[in-house]
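First comes the structure, then the notes that go with it.
The complex appears here without one of its protein chains, the remainder shown in place.
After this line comes chain A, so read on.
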Amino acid sequence: MSKRSNDEVINDDISIDNNNNNNNNNNSSSSSIKNTKPSSKKAKISSQDIQIAKETAELFKSNIFKLQIDELINELKLKQSHCILIEKVLHKLNNLIGKIPNSTPLSLIEAQNFFSDKNIKIPFPDPKPNNLNYNLQYIIPDDVSLVGSFGLKTAINSKNGMSIDICISMPKSLIQQKDYLNYRIFYKKAFYLAYLTHYLSILAPENNLPIKLSYDYHNGNKLCPSLLIESINDKNDKNNLIFNKTNFKIRILIGLPFGIFESKKLLPDRNSIRIQNSLINSIDDLPPTPLYNASILSSTTYSYYLKYLYTTKKSTESFKDAAALGKLWLSQRGFNSNINNGGFGHFEFNILMSALLQGGGLNNNKILLHGYSSYQLFKGTIRYLATQDLCDDGYLSFNSLFDESDSNYKKKGFNVPTLFDKNTKINLLWKMTKSSYSILKKFAIETLDLLNDTVKDRFNQIFLINNNNLNLKYDSIISIPLNKLIELNEDKFGSLEKISFVTIENYLCNKIYKLLIEALDDRIYQIDIHLLKNTQPWSINKRKSSNDSNKDNYLLIGLFINPNESDKRITKGPLHTNKELGEKFVSFWGEEKAQIRKYKDNTVQWSCLWDISPTDSVVLTIIKFILDRHLSSSNNLHLLSNDLIINSSKFTSLLPKPLIPHSSNSQPLILPNHFIQLKLSFDKISKDLFNLNLPLKIKSILPISSSLRNTSIILPVPFATGNPDFFNECIIQLESSNRWPDEFISLENTKNAFLLKICNEILKNSSNIKDAFIIKDKNSIPYNSNILILKILTNDGYGFSFRILTENDEFLYLKSIENCSKLPNSQTQIQSIENSYLRFMQKYINSVKHHRSISILVTHYPYYSATVRLFKLWLDSQMILNHLPEEVIELIVLQCFIDNAPYGIPGSVMTGFLRVLKFLSNWNWIEDPLILDLSKDFNNGNNDLENDNNIINNDSYINKITDKLDLETYQNINKSFNKLRENDPQGVKVPYFIGTKDDISGKIWTQGISLVIASRLTSLSRVALNLLTNNDNIEINDKFLQLIFTPALKDYDIIIKFDMKKISSKKLRRSSGIYPNNIKFKNLIEQINNYENDGETVDDPILNLYRELISRFGEVIVWSVRKTGGLVDERVITGLIVPGNESRKFKVGMGYPMKLINGNDSNDKKDQVTLDIEDILKSCAILGGDLIKSIERKPIS
């Protein structure tokens, strides 16, 4: 309420201000004012500006949001020239309609005869009439008026053009009181439409309006055909009125006079189609016909609601803009008024907004106020959709008569989405289903969260990103060929079903929805069921659109999965003692599936147990089962599940399967046992280490390995030493001491002395250790080559590696930087040392923080782990994985989970994977910082819902303990991004900026990533995404998917091939712990039960060679290799020659093999050297020796 008074005050202020201005202008001749004018004018302008600035900050979310909305609305405006043109067309059309002669009353046969020679059919809805005991007639209409968004002048530009609706009202004299029964009015309307069509088809071309006419079901409602008028580009006559450029279509609707039928009789619970049925004894037993009734009522109200909305629009300044925002918001999420697209579009949004302007609260209190800004109207409406349940808990009842403004939220809903107009007795949400309502609500809730976000700018996610791609939108999508489905179920669509659902498609959608909701229960959040394609307009020489269009149409089941419940293996039913429910349960699941089980808590319950399939999640298994049971042919000869197309399973099966005996070869995707076993082993070894008797106690052991946070490509299988992630890195922190040396080498050596001691002690004392050894770590930190690492092999088959961190380490790096800065000309030297410091921070400090964050988030987002693993696999298949720190990849994938708008949290590997690709292909790293909120505080979002209008108290207890990213940190991260890009505008040094609370600088993990790799990743993502999300391909073909996981070797300059006799890929696959492929006898698969390697050799020599090549020649050639060698049959190392080293002046210390450029000794060429690629390749061949089969270099073009 306080808002309102604020608005008014501000508005008043403005008007006063304006008046003052006017006064000034009027009086400008008077000299006394003239003197003061310059200064006062200046002040006035700025005060006005301030006013605007202040106003927008209050009325809108923030200034920038308002400015963005303004821009967007500008962008959405219809072109003026188009509107002028189309108005001409509409005038002409109106004239033509006036010229159509009346017909005589015709019997059905006469009417059919009338059209028999005219190539026009009457678009009678099903069931086609055989004989009618009343006449059909055309009389000049009562009224021709513009309706819909164009009539209301709230239309916006839309992607596929728009249609302009004209309502032609049948005269009262043609309609009798009982016509609402048994399709009579629909037959009359159909004739009326056909007659009109006939004359338009003659009159229009004669009058310079070349048009194409076709029938089209209005909003997909098969009871209401309409006439669609498109322009024909016929320039034969220069007077021809052509409007195809506008991308507008004109739709003629046949309306009925307002109030022609007693609306009470057409309430949603009434029956208006009286049929004979053996099951039915009296009329009262007939099922209600809500769709039928609403179709009639709504055709009487086309103009009525236009007037209603128009009046609201007049009284609410920002209504028009809010309506535009609403329409865009809906269309970006696939909603419009079409029954098949949710049945909630522009019209419904506007009606809801109007109803909320009249009231809408429990006590008729107003939800929206007339003085609200467009943003407030939009947000208020979204909030209402998000927070009020209009389906089960209650419904919104309003009155479209303005003098009776009572608009109430009423408790107890009708179990269907309801927005009820007491005046017209229409439920305006009649085109919605429970399914589509649940989806709408989901989007509203998500959008409300975004609107409440005070930290980040969410404009893009709310309005600009389109979320209509099937594979991106749903966690899993199941496509059922419509033909097949109808064929199998035609017999179930009896006359009773026909009258309540009108079409078999509606019936099937409804039935499947009910089945799945019952079967899946809380395993899913929402189910969206609709047809892939809407019915298309059809030729006017056919009665209805042909069934051929079903041929490549599908019924789509889009699932939003609840990952916390989805994979549970048991579906629990009623208690055994409850007979009635028990019987129901058995009849639903079938006698074979429904079993009685006893649980630990001694309850005995009806239950179903589900097998874990290697590819299908439990949800999919259940869906297949239940569809087969209830929707296959009655003799079960043909199972529907054979025809289903499910893409998400294909992605799941891409993940490498662990090498375990075949009897248990299915591992759940969420938290496979392997990760748990590894963690147990880690705990055990930690305990052993803590117990050691050392001069200083071990304070903590901090894991930093990807396998310990469930993000490694290959599952950790015991004894699988060939897994590149076999050794799990950990950091040992010792108790603090002031005796650590103040010098690097001695500090490292002191640490090393500890490490050696630990090694000796643990070998002596722990029964858990198979072996332990120490290696030198030369690659973690530049210029510090004294680091040692302790590697331990445990008896249970896992490897760990430990390094020591002291409190003195960081201090010494900082001190070195400080000391260095005192030296003359030290700038480049400082950079190098800072780099060492950065690498130290990565390895010892940030990796720990990162690990901690991820290992918490991984449990909160159940599909995160599998998504990261698949994404890493893809990167590896494209030979990119080695070029990016795994932490970067994990953060990028995390983006799609924590910053998931407008899609929602991925609930399957497929969506997760595709959305990562989507993100990467659209994100502009140069212009935008990626800022992630790694908060572990997941409940705060709900708080916002409740008190989002209250000013959030910054000192509140909740805000103090939350670790959510606050505005200040956000701005700091933004600042460091701007600073970074000032120095590095092209992203050469830091191509990616990923800021988190742990890393304000945003570059800890990304400094030094090659720009070449970064841009290659973007372009590869685009290609892959385009291929995978092409909506035309319902099925993602297996070969196709394989292709996406195959590297494009032809892009590289150099390819080193290996002698696969030396390095058996089969052996490596086994030692990596991966299930063999192409195996014939599953029982012959042997597990690894012991270390098969002596600890001094490695399973994959290629990786060692690769490391040597990078170390030696990495500056001039970008080398790539697949990290997981066990997954490929043919290993290669590829190289891309870095350009720019063709000609340099000779100097000592070039850093790469070179040779003098031969040839003419002219002075300018003297002393010039070039990178000696040939020599490098030769060195590679000599070093690689017997490993190498060939080294190929792409011919220089």
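FYI, a contact is a pair of C-beta atoms (placed from the backbone, for glycine too) under 8 Å apart; a residue touches a chain by one contact, two chains touch by 3 or more; residues count from 1.
Note that in this section contacts and distances are computed from a predicted model.
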Chain not present in the shown complex, as UniProt names it (candidates "Phosphoribulokinase", "Rrp7 protein", "ER membrane protein complex subunit 1" or "CD180 antigen isoform X1"): "Rrp7 protein"
Candidate in contact with the missing chain, chosen from A:775, A:967 or A:1049: A:775
Selected residue (touches chain absent from view) among A:454, A:832 or A:1026: A:832
Candidate in contact with the missing chain, chosen from A:386, A:659, A:884 or A:1137: A:884
Sole contact to the chain not displayed, among A:985, A:1149 or A:1195: A:1149
Contact footprint on chain A, counting only the chain that is left out: 46, 49-50, 52-54, 56-57, 62-64, 67-68, 71-72, 74-76, 157-159, 328, 332, 460, 463-464, 466, 741-746, 749-750, 752-753, 756, 759-760, 773-785, 788, 812-813, 815-816, 819-820, 828-829, 831-833, 835-836, 839, 842, 882-885, 927, 1007-1010, 1062-1063, 1095-1098, 1101-1102, 1104-1105, 1107-1108, 1110-1112, 1114-1115, 1118-1120, 1146, 1148-1156, 1166-1167, 1172, 1174-1175, 1177-1179, 1181-1192
